[in-house]
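Removed from the display is one protein chain of the complex; every other protein chain stays in position.
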Amino acid sequence: MKKSPILITLALVVFAIFPLVVKDQYYMHIAILILYYALVSQAWNILSGYSGQFSFGHAAFFGTGAYTSSILFTKLGMSPWIGLIIGAVIAAVIGLFIGYLSFRFKLRGVFFSLGTLAFAEILRIIIQNFDVFNKTLGVLIPYKPDPLMFQFSSRTTYYYIILIFAIAVTALVYYISRSKLGYNLVAIRENEDAAQSLGVNTYKNKMIAIAISASLTAIGGTFYAQYMLFIEPATTFSNDVSINILLPAIIGGAGTVLGPIVGSLIIIPIGELTTTWFGNFVGVNLMAYGVILILVMLYLPEGIVGWFQNKFGKKKSAKKNKDSSISGGEEVGTLKN
Amino acid sequence: MELLKIEGLTKRFAGLVAVNNVSLTLNKGEIVGLVGPNGAGKTTLFHSVCGFHKPEEGSVTYKGKELIGNKPEHICKEGIARTFQIVQPFGNLTVLENVIVGAFNRVKSYKEAERLALEKLDLIGISSFAYSRMKDLTFPYQKKVEVARALATSPEVLFLDEVMSGLNPSEVNEFIELIKHIRASGISIFFIEHLMSAVMALSDRLAVMHLGEKIADGDPQEVMKIPTVIEAYLGEEVS
Partner (left out) sequence: MLTLILQSLVDGILMGGIYGLVAIGLTLIFGVMKIINFAQGALLMLGMYISYWSFIYLGINPYLSIPLSAISLFFIGALIQKTILSKMLNAPEHNQLLVTLGIMLVIENLALILWSPDFRSVKLDGFIQTLNIGGIGVNVPKLIAFIAAIVLSIALFLFLKKTMLGKAIRATSINRNGALLSGINTNRINYIAFGLGASLAAIAGSLITPFFYTSPTVGATFILKGFVVVVLGGLGNFIGAIIGGLIIGVSEALGGAFLPGSLKELMTYIIFVIVLMAKPNGLFGGKAR
């Protein structure tokens, strides 16, 4: 156990000095993508990994964040920093609306997944059909570097901003995972009836989870818009976006604090490398994701961190069990398999 | 002092009357046993009181407050905790984490919840499994964890649904002592049990249900002599 703070500090140091060591813009770009996917996947993790409500439509929140700040910026000249907050609030409201419809009417399991997918599609269609959103043309964000306008002349600044976001959200998830909210969410995921019998208000907790998850995802959307300087419905509201948001957490381990980061660290470089190596073949990166997803589902269904925790946790538990044996032993109560 | 009062409770499922006009009381500090053949409606009665079913008729008052219409979580908050006949574990969590969920019913901080949970695990005698995954435990042990989990919510009333099934005789005796101990700590207990030795050893009062109706209620020794009770059990093994 004592190793993890050291490892985490080490990882933080590596992240912090990365731009000082690596000057190559392409690698900087990949690093930014890793952190950005870690952020949005971590946001997804709160709702889907912890409370077990599997969303296949987080593009709804992502797109809301991206479009809110970009439209406010391009049409009203409002700073995307303010747009980021407004976008997060709007996304939370949309999340609460989706949550109200889904959780009040007890949509569970795959029905919730399909429902969220439908909501994201509804938003995409709306965006594509109204002039104020520039329909399918998307929004081109004029590039005028100004920190107050969330635009920077150097990639390094973007890097540190997304690093801070990703760390902050991960710290939040860590905090939640050890709090009453976190335990309530996990209890809901594991067994709703049992959770209720222990005084957990399942509806309220799911609503809190979807609101937090939605607003943090929207923040990722604003960052994406300001970094890419161009958004369109296909890159913000489509199913591909929802899939990209959930993949890192699934690969790394849904319902674990470090899962989204580990997953992002693995799949983003793989996606980028395959694109570089097989650049002539469009889609090779997504195919790689598909293969990884299938393999993880077959062999590490709880993700990499989940698997690691199980293996590592078992040793820990055996040791702790020995230390604190009062009556009975492991042989009595646990199944040997 | 009357703590929990069930009056004229009726629960139907698609025309079938599972619980028919049942009235029962639980006094403070009392252990009340509930027996009856399979399908008598015992668990349905539990579910109805705890908010998992909405009964068609009748009332349940707890400290003078109506409970019917409340959700299970509110009933837990009021101070009634329960275990399930068919275990409802948080399978992927450790035993300790299972109990911490219960502890968070009353306390806010993780430290406190953990302390409370460890205390309950110790009380039930399963501390040695604290860091095992719930789903790796055998069925009787999962039932024990459910008791610890329910106790961690700091209830005043505890509903136990067949917690002793699958235990060996010495474990049953331990459990009987444990339940007495829990009662001594001020918690009133209402329990369903098939194991008659445990029922007779524990119950201050015994209620018998048959085909949805309460057919007897009173001193355990007396109740077991009532002809209708004996009849209800004919063909049914009285273990």
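Descriptive notes on the structure:
We just call them A and B in the order they show up, numbering each chain from 1.
Operating definition for what follows: contacts are C-beta pairs under 8 Å (C-beta built on N, C-alpha and C of every residue); 3 or more make two chains touch, one makes a residue touch a chain.
A quick note: this is a predicted structure, and the numbers were derived from the prediction, not measured.
Here is the thing to keep in mind: the chain we left out touches A in the whole complex. The chain not shown here is touched by just one of A:N129, A:S153 or A:T276, and that residue is A:N129. Looking at A:L39, A:L117 or A:I212, the residue that reaches the missing chain in the full complex is A:L117.
Touch with the chain that is not drawn comes from one residue among A:I86, A:I243 or A:I270, which is A:I243.
Touching residues on chain A toward the chain that is not drawn are 52, 54, 56, 101, 105-111, 113-115, 117-119, 121-122, 125-126, 128-129, 135, 239, 243, 250, 278, 281-284, 286-287, 289-294, 297-298, 301.
Throughout what follows, only the chains that are shown with their structure count from here on.
Taking the mean of the C-alpha atoms as each chain's centre, chain A and chain B sit 41 Å apart. For chain B in complex with chain A, the residues that touch the partner chain are 50-52, 71-73, 76-77, 81-82, 84, 88-94, 97, 100-102, 104-105, 108, 110, 113, 122, 125-133, 136-138, 141, 149-150, 152-153. If you check the complex, the residues on chain A that touch chain B are 178-180, 183-184, 186-187, 190-191, 193-202, 313, 316-317, 320-321, 324-330, 332-335.
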